[in-house]
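For this depiction, one protein chain was excluded, whereas all remaining protein chains were kept in their positions.
Every chain is named by a letter (A, B, C and D) in the order it is written, and numbering of its residues begins at 1.
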Amino acid sequence: MNLKKTPGLDLKKSFLTLLFKWRGSLYKLCYRELACFLVLFCAISLIYRQALDGDQKSFFEKIVRYCEKYLNMVPLSFILGFYVTTVATRWWQQCLALPWPDRIMLSIAMYIPGCDNESKLLRKTLLQYCNLMAVLVFRTISEAVKFRLNTLEDVVNAGFMTKAEMECFKAVKADCNLFWLPGLWFCHRLREAQVQGRVIDPFGAQLIMRELLEFRSRCGLLWVYDWVTIPLVYTQVVTLSTYSFVFACLIGRQNIDNGNKDIPIDVYFPVWTVLQILFYLGLLKVAENMIHPLGEDDEDFNLSFLLNRNVKVINVGTHAFTSDMCPPMEGD
Amino acid sequence: MNLKKTPGLDLKKSFLTLLFKWRGSLYKLCYRELACFLVLFCAISLIYRQALDGDQKSFFEKIVRYCEKYLNMVPLSFILGFYVTTVATRWWQQCLALPWPDRIMLSIAMYIPGCDNESKLLRKTLLQYCNLMAVLVFRTISEAVKFRLNTLEDVVNAGFMTKAEMECFKAVKADCNLFWLPGLWFCHRLREAQVQGRVIDPFGAQLIMRELLEFRSRCGLLWVYDWVTIPLVYTQVVTLSTYSFVFACLIGRQNIDNGNKDIPIDVYFPVWTVLQILFYLGLLKVAENMIHPLGEDDEDFNLSFLLNRNVKVINVGTHAFTSDMCPPMEGD
Amino acid sequence: MNLKKTPGLDLKKSFLTLLFKWRGSLYKLCYRELACFLVLFCAISLIYRQALDGDQKSFFEKIVRYCEKYLNMVPLSFILGFYVTTVATRWWQQCLALPWPDRIMLSIAMYIPGCDNESKLLRKTLLQYCNLMAVLVFRTISEAVKFRLNTLEDVVNAGFMTKAEMECFKAVKADCNLFWLPGLWFCHRLREAQVQGRVIDPFGAQLIMRELLEFRSRCGLLWVYDWVTIPLVYTQVVTLSTYSFVFACLIGRQNIDNGNKDIPIDVYFPVWTVLQILFYLGLLKVAENMIHPLGEDDEDFNLSFLLNRNVKVINVGTHAFTSDMCPPMEGD
Amino acid sequence: MNLKKTPGLDLKKSFLTLLFKWRGSLYKLCYRELACFLVLFCAISLIYRQALDGDQKSFFEKIVRYCEKYLNMVPLSFILGFYVTTVATRWWQQCLALPWPDRIMLSIAMYIPGCDNESKLLRKTLLQYCNLMAVLVFRTISEAVKFRLNTLEDVVNAGFMTKAEMECFKAVKADCNLFWLPGLWFCHRLREAQVQGRVIDPFGAQLIMRELLEFRSRCGLLWVYDWVTIPLVYTQVVTLSTYSFVFACLIGRQNIDNGNKDIPIDVYFPVWTVLQILFYLGLLKVAENMIHPLGEDDEDFNLSFLLNRNVKVINVGTHAFTSDMCPPMEGD
Partner (left out) sequence: MNLKKTPGLDLKKSFLTLLFKWRGSLYKLCYRELACFLVLFCAISLIYRQALDGDQKSFFEKIVRYCEKYLNMVPLSFILGFYVTTVATRWWQQCLALPWPDRIMLSIAMYIPGCDNESKLLRKTLLQYCNLMAVLVFRTISEAVKFRLNTLEDVVNAGFMTKAEMECFKAVKADCNLFWLPGLWFCHRLREAQVQGRVIDPFGAQLIMRELLEFRSRCGLLWVYDWVTIPLVYTQVVTLSTYSFVFACLIGRQNIDNGNKDIPIDVYFPVWTVLQILFYLGLLKVAENMIHPLGEDDEDFNLSFLLNRNVKVINVGTHAFTSDMCPPMEGD
């Protein structure tokens, strides 16, 4: 039994070691833009040195100086900082909003006892309805899950839904997202169980019901995060500023004859300019990475892992009442 | 059945693709101001070049230098960053405060069973009272809903209220906003149902009641957001600074003969100045867009969509007890 | 029946229109300081030009340059940004902490039925105790309410308290703020009602009790906000910096003969300096305005409006059980 | 009966009036450092002018220029802003975590009735256990309370604990902080009361129990704030930067012959430098003041006031059932 299933980073060491990771790294995210930049930068440099005559050169030098001035005109770092903070907050709140069936599972284990098959079936069905609700809402908001579970038939084949459930689901005609339908079934079955005396007391039914509502709210919250995104104009302002900065660097950082550049090293490889672009572009990529945490990027939440884990948890929770599962109490 | 009803952005791709959206975009929001700026900029440039004589020119050049100095005097980006963050927080909290009847619907489905017409009617009435409460509070705070549902008769015609309910509502004489009146009716009907034995146990009635209080609190919270706005003076400081910056650009960025501008390109189209104005004005528009999220702008919350969706949800929730709606439980 | 009682701003239009408001505006808050500044500025300018001889002038010019340097020494905008954000957060949290009796009113309407006079009286008394608690805590923390309701007799005359209640209140000898005393009476009456069978079940009594505790907590929270203010030293740092900046402007922005000012326009009216002062002073006024939101400024929370509204709400809630108040249920 | 016991600031007036407060003020906190600075500044100035010869002077002038450069090298205001915000957030959260027995008092008043001595004793004992828990946790985390209540005997003498309770407390042998022990006694007495029928229904016992858990959590939270402080390295970075800035000012702001200082006023009293140091040092003092809010500084929370207030509240709450305490209900 392995203890750790999490694909998280090893954060115990110095940050310096993190600089040499590739997966989900700055380099992986920026190398395309950076390559373009370097190619264009060299091309412009070559043209300036080889193809232009004196007048053209001096005109070009004016443009360089003009672009160079712009580099200090927009306080890019500031607005990137605010934007990244806003995006990161949303990202983490979405992570906290992920629905977990564990609380419902424990409540059911407490209040719906019984080792007979019917009790087991009841417990399993209730928990599967919850997981199905999560599956259905994930299909709506996550490209990765949508790709894996494109039609309801795929959901059935993946084992999250039975055929009969699919029929019932399809039978409801309503022109809105019906991911919460299994929640209704849950209520129906829970009430039935209470009436039949399978729930040991009404306190239990109320507690289970409350946990269901909490589960439902989290699904709905995720859906709201998908419905209402950060206003386009904010993202555009930040993106436009960053890319126009990169573009201004392309020309404004050229090494010109009468400029204030002192050494030829810049011609061959503009070290600091590249670092500066990595800095600004990197921050933009941080935001790009976090604004849609349910996709298929390296850093996105692993929803498939979550759904499969839930199935296993439900299985353990359902069969938790065979006689040998609970250890005896022992005195000191 | 389409899965996705959300008009959200497609955030999976690079931010670069978002630069070419028009709806709710930076360009759509700023093009008027920008056009004015460019026309005036050119006009001033022409007057300077054509109409002024030497002394006037040198006087004008002094003004240009004077304005240019101002451009660095006020740290605009900083205060815009703080202001936008404050506004964005309010905006998102309002989004989270939107009332959804789903939790009440599930509670009712759990605790008020029955396939007979009276049970259905009871369930439907209770849920419609909630939605009516939302409608009434939205009419108060949202221009879009107010426009669509101007009088109570419009609300009746739109099907959110019955005639009898309108009479009852109008019969109450109180000089204050009465959007919570359907909540009182809800309590009355719920108590009646409990006394008649339609609610399976008092736990259920308490749970439904609590969800109603939660729903009521959210409506009230939205109303408070409308009642207490960000202090006018904060908005004025930010607006005044931004527009005085734009105005200073109009003169301070003119290309004058003895200035430190190097190339004539600025005369025809002041590229960087336009980008800088887009940057600052864009941030102001972000705030303008988000400070009143219940209006009719592109980015505003779609309350009509929400109300119509609620009606459909209520319908499904009400009729959820016909025998074939809940799938059978199946073992493995 | 008017829908909207809120004195809020019309935020649907462009921010530009907000620049021309007077009530609660930047101009209203700053015009005194600004007038002083301009008068002193002109006086100094006149003295420099008319009264000083050559040596004195050159000594004055040194002082001007010395002051001018200071203008860039302290990063005022930054610290003002942080301070305003802190104050604004407190301000909004106080707004959210305002106690509303609506939730208690609904709970009582659900669980304490009856159209007879005694039931009505019980409902009304309970709710009035809540409102009285709010009145008493507001008297402690708000100058506006304290002014209107200076003595307990004023509270009685305003109808928030009966004479008998005043006697009871005065009978308690304890050297601490007793605003929560009506809460004790509430508990007493509620228990009495439960014992007499006026509350339909103990679930109801518990729910009402919980809502009372919530109401009490909000009153207490407002009191804590009044008890523990932002540390004086923080406010002093910000105020001192802003005013020393304004003072430095008074001298440092004078147009001197050998200075780097280019045009005489500054002599008559220092446009940009005024805008800059409006900017910094405006931010300080934002904080001054929001740090004590329960006073009598234009932007302060309208507590009298709130208390009067509560009385009306309580009235409606109390009499909500005459037979014609609740509309009949109607099928489709 | 005085309404207001709070030692809070009068925040209704302009911030300008706050500049002339001494208690808890910027001047009180910084005058020592400032006096040192001025004495050293003058001493260095005198040595430079009187004791140094030409070569030494020119060497000293080099050092001055070197130090002056540093003043712009570290963006002090920025990091101070972030640090102060972090500290202020913690400070306020600790204030919100202070435990108040009022909610428990109201719950007990509702559910444990009776005017006989035993009921009174029960109510009083329960509430005193809560206050005792607060006393014990305050002794652990607050120097001021620890000083006043050094030994358990002091606690007994101050009336927060009886002798018998002290014996019981001391009888428990466990090598950990036992401030929560009175909570256990509370549970014991409450269960006893429920079994004896002194609590009117189990709903009441549950509600009282929940409020106790909430009270316990707040005590624990305060203890956690004491256990886990802001990492030392953060505080050190900020402190080191501020004091090295002040030190650099000491030399870098000297008025040297060949420097760019224009007027001799700086020699006698460096006005702006002092203001700047007040600014940065003041912000550091804001943090120093708020990082340990339970001490004995002017701005620290007045825990003794709180404990004494609680005793009075408990007294009122205990004796709230003599027949004349609750006013009669009166119709309109």
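As a convention for this text, contacts are C-beta pairs under 8 Å (C-beta built on N, C-alpha and C of every residue); 3 or more make two chains touch, one makes a residue touch a chain.
Just so you know, these numbers come straight off a predicted model, no measurement behind them.
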Self-check item: Missing chain: touched chains present in the view
Solution: A, D
Quiz prompt | subunit D residues touching the omitted chain (full complex) | solution = 59, 62-63, 65-67, 69-70, 73-75, 78-79, 81-82, 85-86, 117, 121-122, 125, 139-140, 143, 146, 162, 164-165, 167-168, 170-172, 174-178, 180-181, 183-185, 187-191, 194-195, 202-203, 205-206, 209-210, 212-213, 216-217, 220-221, 223-224, 226-241, 243-244, 248, 284, 287-288, 291-292, 295
Quiz item: Since one chain has been left out of the picture, which residues of subunit A touch it in the full complex?
Solution: 1, 3-9, 11-12, 14-16, 18-19, 21, 23-26, 29, 77-78, 80-81, 84-85, 88, 92, 95-96, 98, 100, 102-103, 106-107, 109-111, 113, 200-201, 203-204, 206-207, 211, 261-263, 265-266, 272, 275-276, 278-279, 282-283, 285-286, 289-290, 299, 301, 309, 312-313, 315-317, 320-321, 324-331
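In the analysis below, only the chains that are shown with their structure count from here on.
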Exercise. Tell me which chains count as touching both subunit A and subunit C.
Key: B
Quiz item: If you average the Cα atoms of subunit A and of subunit D to get two centres, how far apart are those centres in Å?
Solution: 40
Quiz item: Which residues does subunit C have that touch at least 2 chains other than itself?
Solution: 78, 81, 85, 203, 206
Exercise. Chain touch graph shape: choose line, ring, star, complete or other and state it.
Key: line
Practice problem: Could you list each pair of chains that touch one another? | Solution: A-B, B-C, C-D
